[in-house]
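For this view, one protein chain was removed and the others were kept in their places.
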Amino acid sequence: MRTTVLDVATGNRPAVHDLTAECATFVSGAGSGLLNVFVPHATAGLGIVETGAGSDRDLLRALDDLLPRDDRWQHRHGSPGHGRDHLLPAIVAPSVCVPVLDGELALGTWQSICLVDTNIDNPRRQVRLSFLADAS
Amino acid sequence: MRTTVLDVATGNRPAVHDLTAECATFVSGAGSGLLNVFVPHATAGLGIVETGAGSDRDLLRALDDLLPRDDRWQHRHGSPGHGRDHLLPAIVAPSVCVPVLDGELALGTWQSICLVDTNIDNPRRQVRLSFLADAS
Partner (left out) sequence: MRTTVLDVATGNRPAVHDLTAECATFVSGAGSGLLNVFVPHATAGLGIVETGAGSDRDLLRALDDLLPRDDRWQHRHGSPGHGRDHLLPAIVAPSVCVPVLDGELALGTWQSICLVDTNIDNPRRQVRLSFLADAS
């Protein structure tokens, strides 16, 4: 299986980081099948959303409302409220598949594949891209 | 890869639209592998839920509570509060895989594959179905 690991700098602030260009490059020339994007971390997820029009910041705000960064969580280490980052991947899953047609991502016009990383204690992240070719 | 695009009329009200029959027809006779259902839109997602017993309406209500349709969002265009529709796919992902066994969806008795579309400004939607055959 063709697979690679991206090294992504997300910094020390919550981030919605667009991976679409890297994904498109990875599947270029790959034929047809499924791209799986997978984040091997317990405090990050993947969202397919529109970027550049405010929704990236809106998403971080919504996640702050849904999973408050306060002292209610039993899982405590790192920055105050970090326990909520450990719940993120249950809501924003760390794995997503995108159809690939003749080496091109079958994304809609406004869709971007984004790493969603609210963890401010971990400025670098890995993301695994894997291409599964169809057997038929 | 065998793939097709459905054209779905979701109307101008929030909708949970059952796609199970179309998915079953698509994989009929296809052997074993994975069905990927993918929505190429930035304001819709896919949920595998029970329909017809109230949960479709309950889901729309829950999403109204989790992602309020008000003026808090930076992404503003279309109907008031539409910015929340752009957050939906981060929570209800626009891609899901279902195992297929000898041309049949391996769904549970009460599961339906549903397009979740809270966007009232876009009455028609596309959904891509792709079947990935196992190579072993």
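Couple of notes before you dig in:
Residue numbering begins at 1 within each chain, and the chains themselves are lettered A and B in the order written.
The rule is simple: a residue touches a chain if its C-beta (ideal position, glycine included) is under 8 Å from a C-beta of that chain, and two chains touch if they have at least 3 such contacts.
Note that the structure is a prediction, hence the values are computed from the model and not measured.
Of the listed positions B:L6, B:A24 or B:I48, the one in contact with the omitted chain in the full complex is B:I48.
Touching the chain that is not shown, out of A:P14, A:P89 or A:G108: A:P89 (per the contact rule at the top).
Where chain A meets the missing chain, the touching residues are 1-3, 31, 33-34, 36, 38-42, 66-67, 72-77, 83-84, 86-87, 89-91, 93-95, 97, 126, 128, 130-135. Panel shows chain B; residues 32-34, 47-50, 53-55, 57-59, 61-62, 66, 91-93, 96-99, 101, 106-111, 116, 132-136 of it touch the chain omitted from the view.
The working rule: only the chains that are shown with their structure count from here on.
Taking the mean of the C-alpha atoms as each chain's centre, chain A and chain B sit 19 Å apart.
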